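One protein chain is absent from this view; the other protein chains keep their places.
Let's turn to subunit A:
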Amino acid sequence: MKSSSSEAVMPSSLSSRASASSSRSSSSSSPAAQTAHKPRRNDMTWKWLFRAGVSILVLWVLVPIALLMLNSVSTPEQITGWPKTLTPALSFETLDFFWHYQGVISALGNSLLAAAFTMVIAIVLGAPAGYALARFVFPGMNAYRMIIILSRAFPMPLLALPLAVIFIQVGIDDSILGLAMVHATLALPFAVLITSSLFMGIPVELEEAAWLMGCNRWQAFRRVVLPLAAPGITASAVFAFVISWNEVFASAILTVENRTLTAFLVQSLSESPAEIKYAGGLILVVPALLFLFAIRKYLFSMWGISNR
């Protein structure tokens, strides 16, 4: 099963790399061309090493998720019992129980709300910053870009406690909006970087042509740039959503009554039975995974690898 799964992954990962960009595919093909004249055995070794490496990375990510899935549709007896089986009983008892667990629904609601707020704040503030970075040259531009990236390096634990104090003083402690503001600071750097690379990909001449045809700046943006950037902006919004959805530290510290799902799971499930943890884990991981999968090509573009 291991070998078949790695075989199945190989071609798709190769093809996605090849289609990701011409520059990348050309750079990856040149070493292949260099090794072509070397002895055949060497060539094969490299190929197998590459395959093994890719397989390990893929399994590293997939095995825990697979276990999560298997266990959350197994019966409690199967989870705690031995020997393990790869064919679960397909019982939805655990998931069903989790769903009716006290506080899950409201925590889920809080998570969705916080993520939605985060998304709105990140895009409303991040997209204009991304546009400015893409279109204008201004003093301190590179420093500004650097600071945006560096802000991600600031450790959350250092920030969380002082923030909690300030939130209490201001009166937005234990509120979803307050939490969303913290999450937005985490999501903003990505929103700025993704949207700026997005706007850079739209030729400035398109806007200039619109200006000359009677549009003011805002009209040109709305009628020409926005339709072209919309898919990417959506992707960057989804990413902000996922960041908030996944965040646990600030959520656990800054909310008490109005816990998000992550904070709720950390707090209430530490002493719950294993099957409930698996179910909770699955509920958390799957949406994030699906969202990231849907917007993956825009995440590549954030690092300047073009996808067109």
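As a working rule, a contact is a pair of C-beta atoms (placed from the backbone, for glycine too) under 8 Å apart; a residue touches a chain by one contact, two chains touch by 3 or more; residues count from 1.
One rule holds for everything that comes next: contacts and distances are computed from a predicted model.
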{"item": "Choices \"Glutamate/aspartate import permease protein GltK\", \"ABC transporter ATP-binding protein\", \"Anti sigma-E protein RseA N-terminal domain-containing protein\" or \"N-methylglutamate dehydrogenase subunit B\" - which one is the UniProt name of the chain not shown", "value": "\"ABC transporter ATP-binding protein\""}
{"item": "Sole contact to the chain not displayed, among A:G53, A:G103, A:P203 or A:P273", "value": "A:P203"}
{"item": "Those residues of subunit A which, in the complete complex, touch the missing chain", "value": "203, 205-206, 208-216, 219, 223-224, 227-228"}
